[in-house]
Every structure is written in C-alpha cells, then in structure tokens.
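Structure record follows, encoded as structure tokens.
All protein chains of the complex are present and in place, except for one that has been dropped.
Entry: chain A
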C-alpha cells in the first residue's frame, strides 16, 4: 500500500480501451514521471488521477482513500497545466489564491499563504500584474505557485516545460528539481521528453500504446530496459539495436555481427545464460557511450571487446564526438571524447563495453534476462 496507488486501472471510450490495466504504486515524496510518445495515454492517466477523466475500471487511491468519483477539488491534488491555464482576467495574486478562496479559506490566511509562496518562487514583485503581462518563465512560476499554495497531497504536472524555449526549459527543470528536494512533495509529472524524465524522477513509468512498458528508477530504465521500445525511447542518441547471431565458442556466448565490409566480427557477451541461444538470432542493444576508442573505454568494465570498422561520418558536438559506423547493415552511433582523432572513411579501432550490452528476443522484443 503506497501513498498514491493506481491499481488495475483501465480507461475505455466506448469499446475502445486506451489504457490497459495500469498498476503503479508510489511512496510519499516520490517523483514519478510518466513518459512516452504522444497518444500513449500518459496525459489520460494524469487526468484520471486529477479527476478530470473518469475511471473505467480499477481504483486510484491517495493515502489509502479511494478517490474514484471524488470531485477534483476534493482530492487534495493540485495541477500545473501545459498552457499554465492562468485566469486571464485576474491578477497573479488572485490567480494564486483563487483555489483557497473557493475552499472558503479566510482572507488573512490566504494572504499569508500567498506571501510564502511568492517568496519561495521569487514572484513577489509580480503579484499585481495580469498573466498577459508576464513572460513564459514567469507564467510558469505563477502556475506552480497556484499549485503550491494549496499544499496538496499530490502535485500533478502536465508537460509544464514544453512551452518554454530550450534554455529556460533547462533552468526551470533544475528549479523544479530543487523545489522537490526542498519540499519533499509527491509529484506525478507527464512529459514526452526523456531527458526531463531521467533528470527529475525518482521513478519513471515508460508508456506506449496504453501499456506501462516499464516502471523503475531512472538507472534501471536506462541500464536494463525491459524491451526494445524502452531501450530506444530513453537516451539520446538512442540505444543501438543491432541484429546479431549468438555463437558459442569454448562455452562462451558471442554476438556475431557483420562489419562494413561484410566480414563477421565476434563480440563476447558478459551475460552467460545467452549460451542457451546458441545459433539463434537476437537483437543486440548497445548504448552509444559503451562504444568508444580504446583509451576512452570504461576502466571499471570487465569486458571491453575490440572492434575494427569503417567510420561513415563524425559529428563533433562540442562535449562529445558522435561517430557513425555500420554493423549488420544498421547505422551504429558511438560516443567518443571530444578530442578523439577520428575522421570519416578511416578504419578505426573501436572498443565495445559488453558489460553494458543487453540482448532482446527478436520475436517478442523483450529483454533476455540474465
């Protein structure tokens, strides 16, 4: 029994089921991020927690109280919307205290709560302005202030940063994280941006086609993705997924891949139980940062495998240099240190950290567990 329990929840519109048996349970103070591409059902799920969408079956409970059918204002939640949804005719101060006013909180208390929140978010000087006179970042703060002032059990964020420009988005992301560290509130946050998901969350639920694909800590999601979708959705550039054949030599499993010239190359797996897959096709998943030049390889790894291949193109990004090569007919991206001496067309010595490699069953696209 967690703080927020989503138990066996489904959502259907008529005969069409858009959310299938969702089970999530989080503890007080957790930061849960629902992440997935558009149409995956993440916003619908958030709406169901908020009470803006009905629940077709299953239960959602906060602090052990089932809230199905409870009016949004009586669930003790607060929500920050993508468009901020600030009331255009009210001042910032009125916007922030509107909820308290509706709940019959007396004026002196409202003013005190407003003062506290304004100070916390550094918007004291904006209180008499209308939303139309604020910049995007300021509106964002006011929207958060409106949520904070209610002191709710659970905060709901619906893609709050997607309307901000890139730089401001990074700043506000840090602010939200700081705020969470400081206030230790329980947050459910919807985004389609996997970097936001990774940086903010204590736990991530990756959603796709109305299913929870994987629920876990950012590290679990990143290092041991449950399936090919999670592996390629999380991380930028995406994880390389390469068709490969398992070959067992001397009791050791190897992944056989073809280099640019069509010659077979063998990469030894760290995962022993893949010997059972001898002679069968799998999908080999390797993160770009697990493919480097030999000097840049992870010294803590027990299984660095050399790989010689042609460089197709290099993309210096300042902090890193991305190098593209071809394995088994697929473009594979490697992430090198910025000053690595590598040029397009060159035959280059790569180093693959096979400790970080994962294998997927090509028929189900599920990860083959060790």
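The working rule: a contact is a pair of C-beta atoms (placed from the backbone, for glycine too) under 8 Å apart; a residue touches a chain by one contact, two chains touch by 3 or more; residues count from 1.
Please note the rule applied: contacts and distances are computed from a predicted model.
Q: From the names "Quinol oxidase subunit 3", "RNA polymerase sigma factor", "Spore germination protein KC" or "Carbohydrate ABC transporter permease", which one matches the UniProt record for the unseen chain?
A: Checked against "Quinol oxidase subunit 3", "RNA polymerase sigma factor", "Spore germination protein KC" or "Carbohydrate ABC transporter permease": the hidden chain maps to "Carbohydrate ABC transporter permease".
Q: In the whole complex, not just what's shown, which of A:99, A:136, A:237 or A:316 touches the removed chain?
A: For the chain that is not drawn, the touching residue is A:99.
Q: Touching the left-out chain: which of A:34, A:79, A:200 or A:291?
A: Within the whole complex, the residue contacting the unshown chain is A:79.
Q: Counting contacts across the full complex, list the positions on chain A that touch the omitted chain.
A: Touching the missing chain: residues 50-52, 71-74, 77-79, 81-83, 85-89, 98-99, 102-103, 146.
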